[in-house]
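Removed: one protein chain of the complex. Kept in place: all other protein chains.
The block that comes next holds chain A.
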Amino acid sequence: MARTGRGIAGVAAVAVVPLAFLVVFFAWPVAGILGLGFSSGGIATTLFESQTWRLAAFTVAQAAAATLVAVAAGLPVAYLLARVRLPGLGVVRTLVLVPFVLPTVVVGLAFRALWPDGGVFTIVLANAFFNVAVVARTVGGLWAQLDRRGEDAARSLGASRWRAFRTVTLPALTPALASAAAVVFLFCATSFGVVLILGGARWRTLETEIYLRTVNLLDLSGAAALSLVQLAAVVAALAAGALARRRRETALALRAQPTPARRPERGEWWVVAAAFAVLALLLTPIVGLVARSLSTPDGWSLDGYLALSGQGERGALNVTGWQAAANSVRAASDATVLAMVVGVLAAVVLVSLRRSPGRGPRVLGETMDAALMLPLGVSAVTVGFGYLVTLDALPGDLRTSPLLVPFAQALVIIPLIVRMVLPVLRSVDERLRQAATTLGAGPVRVWREIDLPLTIRSLIAAAAFGYVVALGEFGATSFLARPDAPTLPVAIASLVSRPGELNSQMAYAACALLMAVTAVVVALIERLRSAQSRVGEF
């Protein structure tokens, strides 16, 4: 009894950090701005307009379609990364992450260039383009550590390759798959830049409409009503995801060593081919961007790249392209460290709550799990304006401080880290832990000796992913970064919003630089990951 009491106290102590972070930097600001909307009245009018529900329907439909496309495209890539040994796969591992850092304005322009009047089709495709990485990395992470012998046993008992996948592998992957799908859905439902640019004057979503009402019209009550609808849609999606996860959750046979990858055999080549087809599609806009950075009306040229060492035509930037890259790397490091601390603590709490006996803690865990995801489902402009009307109550008036940049970026990364770490952490076999406890290990030691070695690879993968997202983050950074210290995405946005050949040349070169920085960082972290697996061998 005393033991249980201490356990709960321990969980509560760990839970304080993520909860406090979430309350101060998310719940309170959002409540603040919604409260202003409510107090000005007229919410009901917007809520019952037919236009509101058309917007909601279109938002959900395009997000669902993009999620389907991203899952369908991401699964073969996840397989490729987790199970196949082919030369050059390290490059692929890095490549899939590149779309994630590209500024939406640039990807929007790239898709417009490929399909000038594509409408909904290009919106879905572009949203999926950004999110294939979420599926590939989240599912691939679990897949790599799934014991292959279960599948092999099914095969030797006569199951076809497809049947073995469907009855053995797929159920084991479902938690990760549901996690990834939920994240992708949230990203697509709240995607802003892509919808704005590709939707032209024709297609609007809840997100773009909330932005318009808040930023242009100062119609806070209308924006609050739409935010409520958005919140309802997001909560419904999260609930569906949680349901799918709960049905499937069991301890899996995980291995600290990744299951040895091998060369694909016969039928597996089809999956590999599908994965490469997806990669080729992902490359199309990227190659387009690089080609654009090299071409001028007078033929090929490196002018854009040379311009990176300057500040743009007519002083478009206050720093050089290289300095902006350094700013990006620094801001993203801060955000990743912060998000890893908060995210991993949150995941540990969620797992402990789930393992607790009794219904109460489990329900609490589910609620906290969903709450952690909400930052992805609430409009960035709502959070941003919320900061303005609430954070001045804190000491030091953080409202416009550049110190807020890592906090705002971390808010976006934390849900991703939780989603990537949680499935792996949850599937650690409870019996290993019990054995360790029986042998006299305290909770910290159990975590260090059992959970950590089994999940370290996922932790590193999550950090890499979080880092990449922080590198590409634009919305929060553009308000909070000082004008004399812009990050690359912010610099790119100011370059494309000015006339002049050299500026747009330089903007595309800066995109290429951003992709290169991403590739280098991811490659470094991957190195760390493989070094870790060596350590495990001792």
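The rule is simple: contacts are C-beta pairs under 8 Å (C-beta built on N, C-alpha and C of every residue); 3 or more make two chains touch, one makes a residue touch a chain; residues count from 1.
Heads up, the rule we're going with is that contacts and distances are computed from a predicted model.
According to its UniProt record, the chain left out of view corresponds to "Thiamine transport system substrate-binding protein" among "Aspartyl/glutamyl-tRNA(Asn/Gln) amidotransferase subunit C", "Sarcosine oxidase subunit beta", "Alpha-D-ribose 1-methylphosphonate 5-phosphate C-P lyase" or "Thiamine transport system substrate-binding protein".
From the options A:V91, A:A113 or A:A435, the residue with contact to the chain not on display is A:A113. Annotation: of A:G140, A:P406, A:P423 or A:G472, A:P406 touches the absent chain (contact as defined above). For the chain missing from the display, the contacting residue among A:A182, A:A316 or A:M368 is A:A316, taking the whole complex into account. The chain not displayed touches chain A at residues 36, 105, 108-109, 112-113, 196-197, 199-202, 208, 212, 214-218, 296-297, 313-318, 329-331, 333-334, 336-337, 385, 388-389, 392, 399-403, 406, 478-479, 482-484, 494, 496-501, 504-505, 524-525, 527-528, 530-532, 534-535.
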